[in-house]
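Shown here: the complex without one of its protein chains, the others still in place.
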Amino acid sequence: METFVKPDIDWAALSPVLVLLGGAALTMLVPLFLPVGVRRGFSAFVAAAALIGAGVAAAILFAHDDSGRGIVADALRRDRLAELAQVILAGSGLLAIGVSYREPGRREGIGDYYTLLLSAVGGMCFFVSANSLMTLFLGLEWFSISLYIMCAIAVDRLGSLEAGLKYLIVGSFGSAILLFGSALVYGATGEIGFEAIERAAAGDDRFLLVTGLAMLLVGLAFKVSAAPFHMWTPDVYQGAPTPVTAFMSAATKVAGLVLTLRLLTTAFGSQEELWTLSLAVIACISLAWGNLAALVQTDVKRLLAYSSVSHAGFLLIPIAVGTPLGGRALLYYLMPYAAMNVGSFAIVAARERELARPVTVSDLSGMGWERPFHGIAMAIFMFGFIGLPPAGLFLGKFYAFSAAVERGWTWLAIVGVVATVVSIYYYLGVVRAMYVSPGELRLAPAGGSPPRDPALTTAVAASLAVTVGTFFAAGPLIDLARDGVEFLRFPF
Amino acid sequence: MDVAAWICLASPAVAVVLIALAGDRMPRFAAGVLAALAALVSFIASVICLIVLLGEEPEGRAGHGSTLWTWLSAGDFRIGLDVVVDPLSVFMMLVVSGVGFLILSYAVGYMRGDVEERRYHAYKALFLFSMLLLVQSGNLLLLLAGWGMVGLSSYLLINFWHQRETAVAAGKKAFIMNAVGDATFALALFILTQHVGALDFATVFDRAPEALGDGTTLSALVALGLLGGAVAKSAQIPLHTWLPDAMEGPTPVSALIHAATMVTAGVYLIARTHTLFELAPDIQHLAAILGGVTIVVAGLIALVQTDIKRVIAYSTMSQIGYMFVGVGLGAYGAGLFHLMTHAFFKALLFMAAGIVIHALAGEQDIRKMGGLGRALPWTYRFFLVGALALAAIPPFAGFFSKDAILASAANEGTLGWSLWGAGAFGAFLTGLYTFRLLFIVFRGEPSGFVREHLHREQFEGPFAMAWPVAVLAVLSVIGGLLQIPGVWHAVDDWIHPVAGSIEEAPGSTALLSALAALGLSLVGIWLAWSFYGRPGYGPARARRRWPWAATALERKLYFDDAYDVVFYTPSTRLATGLERFVERPLFLRSLTGLGGAVRLLAGRVAAAQTGLVRSYALALATGLAVITIVFLAVT
Amino acid sequence: MPDVGNILVWVVWIIAATALFSSGIAVILFQNPFYSALALILNLASLAVLYLLLAAEFVAAAQVLVYAGAVVVMFLFVIAYLGGRADAPLAGGPTFQVVGAIVAAGAIGVEVVVAIALKAGDRLNDTDEIGARFGSPAEIGRLFLSNHLLAFEVTSIILLVAAVGGVILGSAVPSDHRAEGSAEQ
Amino acid sequence: MMGPGIAAYLIVSVILFATGALGVLIRRSPLIILLALEIMLNAGNLALIAFSRRFADGDGQIFALTVMVVAASEAVVGLGLIVAMSRKHVELDVDKLRTLRG
Partner (left out) sequence: MITTALIVLPFAGALLLWILPWRTSTAAGGLALLVALGELALWVGTVVNFDFGVSELQYDAERAWFSDLGVSYKVGLYDFSLWLVGLTALVAVASIGYGMWAGRARPGAYFGLLLFLTGATVGVFTAQDLLLFYVFFEAMLIPLYVLIGVWGGAGRTGATIKFIVYTMGGSLLMLVAIIAFGLDRGSFDMTELGTSDSTWIFLGFVIAFAVKAPLWPFHGWLPDAYREAPAEVSALLSGVVSKTAAYGLLRIVLPSFPEQVADWRTVVLVLASIGLVYGSLLAFRAPDVRGVIAYSSLAQMCLIVIGLFAFNDSGLNGALLQMVNHGLISASLFLLAGTVERRTATGDLHLLGGMARGRPVLATLFIVVGVVALAVPGSTAFAGEFLVLNGIFPVGWGWAVVGAAAMVLAAMYVLRLVSAVLHRDVGTMVPDAALDLRPGETSLVGMLVIALLALSFWPAGITDHVFGGQPEQAVTTRFSE
């Protein structure tokens, strides 16, 4: 009889997730015992503290780890890739809190929104360090289920419910595919740990393995809204409460892409020619589809959703090339990208609260002059999405294209270029609306200035700072990214 | 001497700057005086140069020069801000600044009271500066600079009264025709820089025979380019049409200023670069031929013109034709001599015409004039002097200089003889049209128009206008004595160090040719007298008999029409066509069209997002199916 | 000489598989969700039989208890609460949806089958020997508390999150009552 | 091992998976879609357990058990959503959920 071996539990490595879970527990339970007036503030404060704690913990871990190792019986991996991603995720969550704080119409002061937010971040932090198919699946479901609920949390609005249900149906469909793929990979190798899969996959008999790989790719591509698996994205982004969209658009991408990178390099290094090319093709489709569809959008959130699809294309380029430079490019790209996404949705949220209705592009007219700070921030985000300095995303694109060129896939970089040119139309459409269109003011009936919202403004300012800061401080950040991917085994 | 040369060049420029900067603060009159003074300073400086040069040995007179600073550079290729002080340039400086001074003085009186008098004087000073730059420049590039700026000044002067549509058009035409000349000139310079490596006179003339070769295509191209510039500037056929139009310009003075000085620049250029022309004898002869053709054509057209200034303008063309014949045949001294005398009597004629126009309150149509001799006796006399000089009647200046040219031509074989023939026929025409003008304007009974409009002034105009005319009249009478063919050759000798004439006509030939030409001139004058000097129907009969000839001459032998058909209309059509069929559809609308197509596609793509969640799942499933098939197939 | 046990297993397997297919098709083809849910119970039960055949006793038991016993019952409650509204399968929606669905689902199925078939030439059926403890509750428990401790904990977190979500969504007050409430904020 | 080989189980699981997918794709009632999703997950489970048997490795069974819990969680959330929607008097037909499109 085998003896019971208690696995070695690396509490330090789990600390970010644990801090978030603790925060989630606090926000779930404590407000019930607090007076109604302070619940909201308390929850937000605790959530922020938990996110900061998680971020700091991850940062400390990052500083201490110089190579990766499996923890808790190799279920997770403690390495800088995960820790860097965790910092970015915590940051996105933190920004999202600023956006959420004044969101009207939420359940009165009960902390469950923040519970879900923390849980989602926790799930993602878990997910990015997943080191086996099982933890991958569980982490995915963890944060997905949190997100399903968050999307639908504005239960008054049919749009929110619709978004939630759509996300749930398509998401579960994707999860089921991912699960079946995992099963096939397990069947092909007999292993669920990533490294073990790589070791066991050496054989020449690969049919089940590649079928499983295909299904895993589809499941992950779905999560990062790469075309043609992106179709949930516009509906869900548009229907979900804007702060949720802000968070989801940034964090899901970070988590999904980092894990994709980890899975493919760690477990499927032997199948490199399959996934590199197919991801490149998916990237191209995303670039084309996202940009084209965005051209004709009128709703700003939907426009940004399609932009997110196109950026999935950009972000898949560095993964597809499968080189260390690509890894660096991905991690660096994600930093300004996450901030810009949260920031731009935050501004949409602010406008939405001001107008008390969904924001269309023409609703932005005159905003640049009336709300100068939001205007400038939004303009910088839009210019940044195009890839103009001084947004860090410019360097992100530079790195992504560099990775493609270095790999010898100049054509991929050129596809990216063409897509960027197309994207100019709609990003500048937003800027044009804010500054150029005659400012027939259409404020909320109350008129005048909108309610002060320092939390949201802080979030926007922070996003802006990250967006611009990543440009100027690119050197150190890229060093971080390099450390993050140092021990991945890139096929090229 | 160098200082004097620089002062000569700079003083009109200073005047321009002062007048421009002072603006309203300077009285109008003062502007004119300032300009005239500047010209005077230039003239004095020229005289100083002359005196200094005279003090030197003839062979040592060439080659003086001075450089202020490098004007333009490219690697080893350097162009200095050079002036050259040698007999040729001093000769031209004297003519330009001397006649220029007289003209500017005259203008002070003529322009008195015009609203924009200051601007006018500034333009004139600018003109003088440009002209001096042209003749003083020590290298071909600065010569071209002066060349172009002269064109610019003439443009400014021609459309001085810019409300007039015709003046504006004439100004543009003059400038653009000259620009054509500038362009060919510049092309010649490109060849020179490529093969000679420098543009200063000394180096170019020194190295050219070796670098370009004698009689080679290269030399021919260089000479052709320079000739193009010269032809355009000197209004020779076929680039002549701007000059008569320029007479549409508002003031006779401005007309004068280029008639008397600027148009002779071509002659100067050929004389200056004779080394290059001599390397390409065919082209030099071409210059002479063009000159000969111009003599005849311009003389013919002048016969039917009705604008007093136009007649004189055509005569200018014709006279410059003589000069071209001269320099084209290598008789540089003769050509330049005629240049000088022509400056005197042509200026005289224009000034006298100016007094007439002034007196008639701006009227220029000779058909409305008549019998002015009594009203303006001194003017009549001055005009007569000018006309006699122009018609080359001894002992007036024109006789000696024109005769020198004809004599040289007579010595040049077949080509020379044909040119001589043209020149002699030109002499006949000159006599005819000159005296036609004289008789119509000054003789006969005063017309109604004259009686109505003539306002007699004290001494036929202000003193400022009168005295330069008088000076010029004197010069027209005695200027010809400077050089008498077969007797002495002051001009030839003077410029010999720079441009030694290759021809020396024997005295007998010279005499014969002079007599023949004189005879023809007298015939012309007689004919003019018989047609216009007394009542008669000669002209009308001739017109009835050869209506086509009259029309052809009145249409100026269709040169303008030809240019319209050959150049202007096609280029305008081309531009319009490009705009309509290339620029708009291809470049301006291209992106719009592409954008439309993309947007259409985008609409289709977005329409795929039906809102049906099952379709989203279907997309997922389809994508999965495709990827799996591909993966399996590849594996 | 075929082993009787083997034949028996085959028979059971065929029955279970048939039940599995038919109940699966029933789930997706019944008009009334109520019947579909009932068919799902059969489906899950057939699965449990297969699990047993694969020596996964604990999973089979959990399948019956958790799924058939809890999840489907929850479905039934909801269906009862909402009043089962029938909708015709294959009706509504664009034509390409149905055709595409059948083609895509079929294609995926065929592809994986092909993959399996290709693999089957290899050692797919070479099953390893298993001990008596394989699949037993004790073994599962040991795994859960050792190597898969984390997975165990995470499933509980997921369940908790889902519960919170269920509370939030399920306890939502109808909007007409909330309109004023939100306006006051 | 008695009875059919692992491949047979796998084929069953694949067919089950396709059935579930078909259900999601052709049905309009969200309830039935949820049921079909359960079938898909269970197909995955069957595959996992079959492979678990083949390798005599307990990981697959553990995986299957966690999937069960996950499936239950999804069902809870899905049903919660459906209830919330029905409270807003929305017809239970995913094809009617088309306010978000384009």
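Per-chain residue numbering starts at 1, and chain names A, B, C and D are given in the order in which the chains are listed.
In the analysis below, contacts are C-beta pairs under 8 Å (C-beta built on N, C-alpha and C of every residue); 3 or more make two chains touch, one makes a residue touch a chain.
This structure is a prediction, so every number in the text was calculated from the model and none was measured.
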Where does the absent chain touch, in terms of which shown chains it meets? A, B
Per the definition of touch given earlier, which of B:V52, B:L72 or B:L557 contacts the omitted chain? B:L72
Among B:I48, B:V180 or B:A202, exactly one should touch the missing chain; which is it? B:V180
Residue among B:V3, B:I51 or B:L591 touching the omitted chain: B:L591
Touch with the omitted chain, as defined above, among A:I9, A:A63, A:I414 or A:A465: A:I414
Given the full complex, what residues of chain A touch the hidden partner chain? 325, 328, 369, 376, 379, 383, 386-390, 394-395, 397-399, 401-402, 405-406, 410, 413-414, 417, 420-421, 424-425, 428, 431-432, 435-436, 474-475, 478-479, 482
Residue-wise, where is chain B in contact with the chain that is not depicted? 20, 23, 69-79, 116, 119, 130, 133, 141-142, 144-149, 151-152, 155-156, 159, 162-163, 165, 168, 171-172, 175-176, 179-180, 182-184, 186-187, 189-191, 193-194, 571-572, 574-576, 578-579, 582-583, 586-588, 590-592, 595
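We adopt the following convention: only the chains that are shown with their structure count from here on.
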How big is the gap, in whole Å, between where the Cα atoms of chain C centre and where those of chain D centre? 5
Whole-Å distance, C-alpha centre of chain A to that of chain D, is 26
Where does chain A touch two or more other chains at once, residue-wise? 134, 138, 141, 145, 148-149, 152, 155, 164-166, 169, 173, 177, 180, 184, 187, 207, 210-211, 234-235, 296-297
Can you list the residues of chain B that touch 2 or more other chains? 606, 609-615, 617-618, 621-622, 624, 628, 632
Where on chain D does chain B make contact in their complex? 21, 24-28, 94-95, 97-102
Can you list the chain C residues touching chain B in their complex? 93-94, 97, 100-101, 104-105, 107-108, 111-112, 114-115, 118
Considering only the defined contacts, which chain B positions touch chain C in the complex? 610, 612, 614-615, 618, 621-622, 624-625, 628-629, 632
